[in-house]
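Everything on this sheet refers to the single structure shown next.
As you look at this complex, bear in mind that one protein chain is not there, while each of the others sits in place.
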């Protein structure tokens, strides 16, 4: 679907313009316009090359998936590749923006609520907050802002799970906790793969000559950069927390193993000598004087009891039951 | 609560001014004033937008929680987001400052002793140390200084626990020590999340053009930056120490496991052959010549004793009892 | 084999020129030409020094293997060492380029499909896309682009295996999974050894003064750099994923060990006391009153059963069967 | 104690000057002087504020402990905080220097041999090596040089222990070796905490504008910086070596555990079936034909022997005794 929105010279917003109508834009009916390629069909995608004379490399980047977020400066326009996050799978969705002086062209293979929100925001409130409608650059800012805002709930969800995980602690099976930690780590890695390149791109935008001039834009883009910086710091810090949790579970496991081995050793050590004694007096030698003693049996029982008590006390003294 | 403090032209300090009175400030009754939004109600918070014409983005940052410490340079004022640490939970509390040429506006959702101290310091000693009262910038410095000073006891508390932990060492149960180490690591992580962004912000302030001019301010801010640098180095170094402690406990655990397994193996190795011998002479075959020997029983006992002594010596020789 | 391709002044492409013919190039029959040393024999390699007067250091770098990707700027030409990847062994194959104003000389000890493709692309479509045929620099770009494109399938293959590995998870033997993880890590390390130096070289090309002038080239080289950046980020991120997988397998192993030890301990703890009891009543003392009881045997059996049930319940209560 | 040393205009050195005498320095009796606050009492420390009009922040830094090594540039003087190392405890001792054009003021809460050496060096040889006596800056260099030289024996001592540890290797108990490794790591961490900030400070001094002018000073300070760089590299490398040693001990431990477990398993596997056989023929069934065989007993003994040999061979074949 291609949808078009135009701002007239008297600051009205007209939406649902067709591509044909837009052709007359050169006759400057509109101050500027936003053309959104929303899940375009193959035919619609071709319009990108026909109507707009963008650089072939840029168009190729649009059509290909798996690009890195980046900004390319062409003579008449800027070309941005951005990454949205699909909140369910945490996979990335590409959004391409062409920002010219009188147009904003957005191109994305999947429909995105973030773009719909930005679209609505411009369609609905045209008159107040004029500065927001200064032109394509402001609209582009709005799109990027919505995309980045979408990252936060993903990171917050992970932080909440982390907090919960820390509280539950030792009560649950280590195996289950471990699985959750490794799941969290995997999700953090996926998020980082989206957020860090976005942050780097925003840094490059902020430090390039191209945007320097317009003070108002800088303030806004610097705000987005701060958000991305905070997000990437949260992710790094969360990854360290998961690493700490993982290490603490591993050491918990090893402590439990120690406990298990102690139990086994105590049991073996206590019962093996007793079993030997019983075995000895089960031998069938003809000449075994103790067997004929009247209280031989009871003496042996008492010796066994004494021996086991002594051994348990010995283990206790060495601190095995702590 | 909104509280206001004004410095008159003859360097007197008037506190408890109301917002209405301040309105006349434009008629320059005061040299400069400090307006502190201390746990403001929703209505009070709105005054931020009404009385002062701050940039909407800055006001939004004030009202939102979970900002990164940062500094934004607007035309007439600077906007700072700072982080205080709640010493009990080590969570961060945001403090927002607007520094203009004739006013300092501070905004924080929770009451903070650090701000109260800075407030008192200005109210109480107006005449000596004049340089301190040069204006809003000096007051802002004082607030930041108090905030950063508050970090030290938190880090020192952790270092003290670390020292103590190192000393106690092997005497206690590994599990308990481990828990403490992981608790310390978690607290260090929390502190770092507050201190490192503060340090980065202070670095950006020091290296920006905006503050360059005023030499006196640079010296003070550079002092705060040095404190933050020292704090972050302490935290990094403490995290490495906890990592070392953790690794040493893990290896202690593994050494103990080795000891336990050795005990088990020695016991098993010594008693199993003896039990087998006893079992053999407990068999009921009709033709077992040894059973009829007169001293058969005693010979077997001696053989058992000899065997066990030999095995223990063998283990000793292989160094199992070290 | 040495193959030569010349672009005539009327933009025709002539291939299969001999070195002798090229000698007349100085009489400018061709706009520019591409001389490709494709698996050159020792004699052919010597032509490099005879026909072209390249710097001895550059020629030495050509003939030696195990160079780092690099760019050297000489007066009349640029000398590039590039790395192709052999997709089977992931080992690197060196490609050397000399880029002059009227010639491109490529030199590689092994035949490469990437170069054949670039060669074909120039031979076959000479008239459309004129900008592509501007000269040796554009041809060099094409070679580098093909080389870098070749990296992607290698990295994708690893990512696919990683995804599959994550899904199979606990169903398979840990030993097998581990081997695969370590194999993947080894391959990632090999790829990184090729890709990271290529990325660094491209960065140095982009930031050098030499290429600054020609805007069109910058756009293309910047595109290659972005691909290399993405590749190196993918590799880093994949290495972290394999590290996480490795750690999760190790912890899985340790969990299983715990399970095994629990089984052993439960079995030992339950059967050892029972065996002792049986051993006691197998002793041959003359005076053992229980042996003469009518239901002694059955009482002992019931005691044994009760004891084992009690112990199993005790283990259950302590959570050993979770 | 406050001790004062003055260089007269005819390049004589006068020591043991009192503070009162120095007051006349303004009348330029001396070319320059060195005032050393050596373990000053509280009263003496106050002279710092009275006689010299240093910035309150600098004086506060002098009196407070736990500063970071740093350099602050004031209008008439430089203020340096330096760290000496106490060779016994490896804890840091602060030395503060004020370097003016006609004076050097050093302030340290503990007496230090390094300062005494620098003091002696200036007192004793005034006439040769004139360049050394150019002024306060050269004296300051000498103090810093002595402090940094003091770091080397501390690091060398650790390296020697490391070398020795590597040689002893497997002969000793792992537990003991481990403790030494962790002790070394702790000391390296302490040293790094002192040396790295010193290195950073020296780097900042070398790269600041303030020292740029005087070529001779640069050469000397650059020499100190090289020493600090080498020290910090040695420490990093030593920390990696200790980490490798730690890992090798852990793996040694785990190998030994494997050996112990193999012993246990072999013993158990060999003796359990034999014990069962003995147990079976110890049963009291009336109808057990083997019991009545003439050579039943001997057959059983031979079977037992054969079985145990077969099992040991089986273990040998599987490589358990390597």
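Each chain gets a letter, A, B, C and D, in the order it is written, and its residues are counted from 1.
In the analysis below, a contact is a pair of C-beta atoms (placed from the backbone, for glycine too) under 8 Å apart; a residue touches a chain by one contact, two chains touch by 3 or more.
All values derive from a computational prediction rather than experimental measurement.
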Worksheet item: In the full complex, which of D:48, D:241 or D:300 touches the chain missing from this view?
Response: D:241
Discussion item. Using the document's definition of touch, tell me which of C:1, C:19, C:267 or C:309 contacts the absent chain.
Written reply: C:267
Discussion item. Can you say which of A:259, A:282 or A:296 touches the chain missing from this structure?
Written reply: A:282
Item to complete: Give the residue, chosen from C:68, C:110 or C:168, that touches the chain omitted from the document.
Response: C:68
Worksheet, complete the sentence: Note that chain D touches the absent chain at residues 166, 219-220, 222-223, 226-227, 229-230, 233, 237, 240-241, 244, 247-248, 251-252, 254-255, 257-258, 261-262, 264-265, 268-269, 272-273, 275-276, 279-280, 282-288, 322
Worksheet item: What residues on chain C make contact with the chain left out of this view?
Response: 55, 57, 61, 66-68, 70, 72, 74, 173-175, 178-179, 182, 185-186, 189, 192-193, 196-197, 246, 249-250, 253-254, 256-257, 260-261, 263-264, 267-268, 271-272, 274-275, 278-279, 281-284, 288, 290-297, 300-301
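By definition in this document, only the chains that are shown with their structure count from here on.
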Practice prompt. State, to the nearest whole Å, the distance from the C-alpha centre of chain A to the C-alpha centre of chain C.
Written response: 24
Worksheet item: Cα centroid separation between chain C and chain D, in whole Å?
Response: 39
Worksheet, complete the sentence: Note: chain C residues in touch with at least two other chains are 282
Worksheet item: Should the pattern of chain-chain touching be classed as line, ring, star, complete or other?
Response: line
Worksheet item: Which pairs of chains touch one another in this structure?
Response: A-B, A-C, B-D
